[in-house]
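Here the complex is missing a single protein chain, while all its other protein chains stay put.
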Amino acid sequence: MGALLGNVLEHYVMLAGVLFTIGAVGFLVRRNVLVQLMSIELMLNAVNLAFVAYNRVHGDDMNGHMFVFFIIAVAAAEVAVGLAIVLSFYRLTGSVHSDDADALKG
Amino acid sequence: MDLVIALSPLLAVGFGGLMLMLAEAFGKPSEEGISKTTGDVVDAGAGRGAELGLGASVVLIAGAVMAVGVWIVGPETLEGVADVAPYLLIDRFSLFFTFVLCLGGAFTALLGGGYLPEHRIDRSEFFPLVLFSTFGAIALAMSGDLLSLFVGLETMSLGVYCLIGLRRGSARATEAALKYFLLGSFAAALTLFGAALLYGATGHTDLVGIGEAVATIGQPDSTVAAMPVLLALALTLAGLGFKVAAVPFHQWTPDAYEGAPTPATAFMAAVVKTAAFAILLRVLLVGFGEERLMSWGTGWPPVIATLAVLSMTVGNVVAGRQESVKRMLAYSSIAHAGVALVGVAATIRSTEDATASVLFYLLVYTVSTAGAFGALILCGSRGAEAVSYEDLAGIAKRHPAAALAFSLFLLSLAGFPPTAGFFGKLYVFQSAIDSELYVLVIIGLVNSLIGAYYYVRVMVYMYMREPVPGAPVAKPMSSGMVTSAIVLAALLVLGLGILPGVSLDMAIAAAARGG
Amino acid sequence: MTGFSGGIIEALPYLFAFFVGAMIPRRQGWAERVGIGVVGVLAVAFVMGLWPEAADAEATQAVTRADEWPQLLNVIVFLPIVGAVAILFAPRQNPKLLRAMTMGILAADFLISLGLLRANMTTGWHFQYVTEWLPTFGIRYHVAIDGISLWMVLLSTVTTPIAALVSFGSIKKRTKDLCFAMLLLHGGMLGAFVSLDLFLFYVFWELMLIPMVILIGVWGGVEKIKAAYKFLLFTMAGSVLMLAAILYMVWAHRQAAGFVTFDYLAMSNLVLPRTAATLCFIAFAFAFVVKVPMWPLHTWLPDAHVQAPTGGSIILAAVLLKLGTYGYVRFCMGMLGGPAYDRAATLAGVAVGGGILYGALCAWKQTDVKRLVAYSSVAHMGFVMLGLFAATTSGIKGALLTMINHGIATGALFLLVGVIYDRRHTRLVSEFGGLAKVMPVYAAVFVIVTMASIGVPGTNGFVGEFMVIVGTFVSSALGRHGSIQAVLATFGVILAAVYMLSVVQKMFFGPITNKRNENLPDMNVRETLAVAPLVALIFVLGLFPSLVLDTMDSSVAHVIDKYNSGRDSHRGNTIDELRLLNPSPKGDDPTSYDHNYPVPPKSDDDESANAASRPLSTAVALGQGVSRGVAR
Partner (left out) sequence: MFDLYLPMFLMFAIAAGVAAGMFSLGQFVGKNPQSAEKLTPFECGNDTEGAGNVRLSVKFYLTAILFVVFDIEVVFIYPWAALFKGLGWVGFASMLMFVVALLVALVYCWKKGALEWEK
């Protein structure tokens, strides 16, 4: 077991859980596309926190940290692609409101 | 050195992608390419769609051939494979999937090579993107660890988001890309959180380690708590459910399929779904393969069975009422995901047969869907793309070959005997009956009845209906690449339908000896 | 005999591919034609390579009887299918060549099928050919005929050329699709009649569907599409349930005998638990009752007939309906005798009440001739099913004979209705009157065929119906209802006379009411040529029925004793008993009906071993691969 006291791990995991739920609810509730993008990033960072906290418990290998590196890199790429799509969406429809995305119906 | 041989399909596709990027950047635009572009920076790849398409398909077919080569060499004998083991498992299971994914990618590249120049979409980034997405899909199918699962999933998905949003001018394509992007990254975040909980509970990130740790739940000395594992199971199922487009998570599919250019839709329907099933099978059978989790009472089979029933029923019923053929094919791909889920649910008792049936079904599904979309592309030309039923009215008189090809693929999707689709469905339902899931089989068969209705409805429009005088009529286009893709798909559909012996034994071998 | 012809058979596919390849006309110059021909040959070689067993004939472990040529059935079934594919490559521009090719192939098929008559129908399967198709599934390409299916094949090879001859006369547009649909339909029907492997039967059963839908949908009448949908969905609903029953029985056989097989011989040797047997019987019966059609599920037939073109409705009436009854004899009575016996009395009631009486009353009310003939065929098929439910020797023989007679008589009727439809483009009885004066030959033929369909002694109709009624009277399966049902059936014969003669009177005799009927041309050469063989058969079978009846003795006896053994085992078994009827079938003597009984595969990985699954260990092996090697 890592140097951390047992119950402190729960604090971190609790925090990660709370952050994740905030991100998920933010994604589902908010209509502005940029806010949805931000809430996805929030969810990813909550997962990072959980990984680092758990890695502290399973002390010997650096799996958790390695995972975090990859998540950060992929999140950056995801944001790049996401912003490009949002930009072209904004260019075409003049708004970032996801309710306006109703050209495809039926 | 063995490692390079073992990973040859993956490296070929990746290296091919890089080469294609450079070729596209440094190639000189074709003369008619320059005249068309209005922007100040003349796209180097302008007007080069056909050549790049051919290059991409050659690379992907080479990948497929290498996969068969490594299969013949026998991945167990190559000892270099152990170095990269927990992250990329090179065994018969992943080689079979590599073959299917490369085949699907090759079809997409061929269709794209014909479709893009025809509809003046001059974004020839299409082909490097197809290569990189297939690279991600193969990595996903090969991955034996949550890390490479996530990286493969994201590489594939990012490529597909761009593929959809390629036609920047059209609001429909951008909107489709936006919807798929939002839901796709949401699904990836769910899967990730599941992975974090699994890592926390078991201390392993590789699937086999997780499987063994999960098996120790309940024993006195086990350090693994049941709660996070069950929560992780739910989250992973939700995340992969999005990717597989099972019903409760399918809202994005019709819009994404309809908005995207048709070759991209073929790619999503064939390759993305197959790769998602590959990883779903591996995660469920290896990560959560322990008896209690796999039993009908306490484990995931009832969840998968409900997903299957919902997907089949909703997919078929809603597909029947669609007006656009592309949207109908989107809902029918949801129904086919449902049938494959029946195979996954059937793994509770006859694991080998059920896994082999899912593998074979996915091979048949990839070929038939790619062929169907190819024929749909062939039926429409520049201004008059064939999308709705009315566009296809009376096309059998104007372009009998395209109509015949389209009917063949529709019959294969509907599951009529001489074609491969029937055998795939039969094999899945037989393994479901071996696991005594009678209700599932009955529902599946009734759904294939509904499915037969709307597949034959397209044939009715093609053969028996006259085009409404005023309506814009889709003129069939002539493109060598699309025709060659269709002929290849037709040969495979009939070949697998009449003589499925060889590929069937490969599927069984792939499912049986994991190592 | 087989040496030389075997060689031809081996070379046939390559010759055929070369011929088709070289025939693509648009390419000028000989080099391209030869080149494509060679590509065709390579393609066939590739296909042969995929299916190694088919290439060397002696791989078929079952040696058939000395005097019978094993490949005969393959040639009969696959000639039209390969012909259909060849038609696709033929040029679309000149229909004359297309028609000539189709008629040539159908005539050749008819002549070859006459070879079947040469062997006398002793007990056991004839012209049997077995080869491995999918060993891992136990699916074999197993074709054979016996007394019953022999006459079905001949009926089909006789009526399809006639239907083609007639439809080429009346249909001028899209000939290529018509030829393709006709040939594929012909091949599918023949395959369904001869296949003894449940999987093969199901493949041919579904293969027939699409060409018939195309026939109805493309050249049909006003609302042809609705009729095509109805036909497709009714039949599909039935066959989907049948597939579920097949899969269950295969699984049950695997539990009982240890190895997986789809073969009919193995399935008929299986005793299922009581509820499962009843459910399977309901599934199979539903599929065949829809096809027959029997009373509650017959609504698709009148629409399909009214909308179908003449040729299509001849085939539909003459052969497709017989598949339902043939399927009932072969699969419901042959495999699931027990539940068939329990349900026989009620189903016979439905056949008499719904089929014979209701069908006759509906026919009587119709104003459209084609719809009238459609309902009359519902009545005739009611007779056939009554004979099958009676399950006595004379009942079943009568039923089989009525199937052949109905095929001939109703086929001829539809042909004749097509004749006046081509002239007046209407089918309403009120439109015609006093045709006898204008078209004497046509009237004479119509009266003769009406006599046959009513069942006047001397024509074939009478013999069949008489034997069915006698069989119902003495049947043990129908118990005390037998006599009542026989009486009602005889009453049905009278009703048949009523509605047929009333139509004949209205259309042919009395004054010419409608001016347009004055100068209608009489039957031309093509139509007379088409109807002549049918009229001849009416009298031949009417006066010498023993030609057909004697050949059926052994196979009808076999069906009855399978039916009785099924009944005894079903009555005796407890709720969950699952066993093989006779555990040691004699698989190798050609005279027994268990010839070529499927044997468990002798390969090393014993089939039953991997049938019992080990969920966790294989799953771990699946993911484990070589990852164990990594020391982290």
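We just call them A, B and C in the order they show up, numbering each chain from 1.
Methods note: a contact is a pair of C-beta atoms (placed from the backbone, for glycine too) under 8 Å apart; a residue touches a chain by one contact, two chains touch by 3 or more.
Predicted, not measured: the structure shown is a model, and the values here were computed from it.
Of the chains displayed, those contacted by the omitted chain across the entire assembly are A, B.
Residue A:79 is the one among A:15, A:34, A:52 or A:79 that touches the chain missing from this view.
For chain A, the residues touching the absent chain in the complete assembly are 69, 72-73, 76-77, 79-80, 83-84, 87.
Panel shows chain B; residues 18, 21-22, 25-26, 40-41, 43-44 of it touch the chain omitted from the view.
Assume only the chains that are shown with their structure count from here on.
Chain B and chain C have centres, each the mean of its CA atoms, that are 39 Å apart. With centres defined as mean CA coordinates, chain B is found 26 Å away from chain A. Chain A and chain C have centres, each the mean of its CA atoms, that are 63 Å apart. The multi-chain contact residues of chain C, meaning those touching 2 or more other chains, are 632. Residue positions of chain B with contacts to 2 or more other chains are absent.
Across the complex, chain A is touched by residues 146-147, 150-151, 154, 158, 161-162, 165, 168, 171-172, 174-179, 181-182, 185-186, 188-189, 192-193, 195-197, 199-200, 203, 205, 254-255, 258-259, 322-324, 327 of chain B. Touching chain B in their complex are the following residues of chain A: 13, 16, 20, 23-24, 27, 33, 36, 40, 43-44, 46-47, 50-51, 53-55, 57-58, 63-64, 66-67, 70-71, 74, 77-78, 81-82, 84-86, 88-89, 91-93, 98, 101, 103-104, 106. Of all residues in chain B, only 75-76, 81-83, 85-86, 89-91, 93, 144, 206-208, 211-212, 215, 282, 285-287, 289-291, 294, 347-353, 355, 396-397, 400, 404, 411, 416-418, 422, 426, 429-430, 433-434, 438, 441-442, 445-446, 448-449, 452-453, 456, 460, 463-465, 495, 499-502, 504-505, 508, 511-515 touch chain C in the complex they form.
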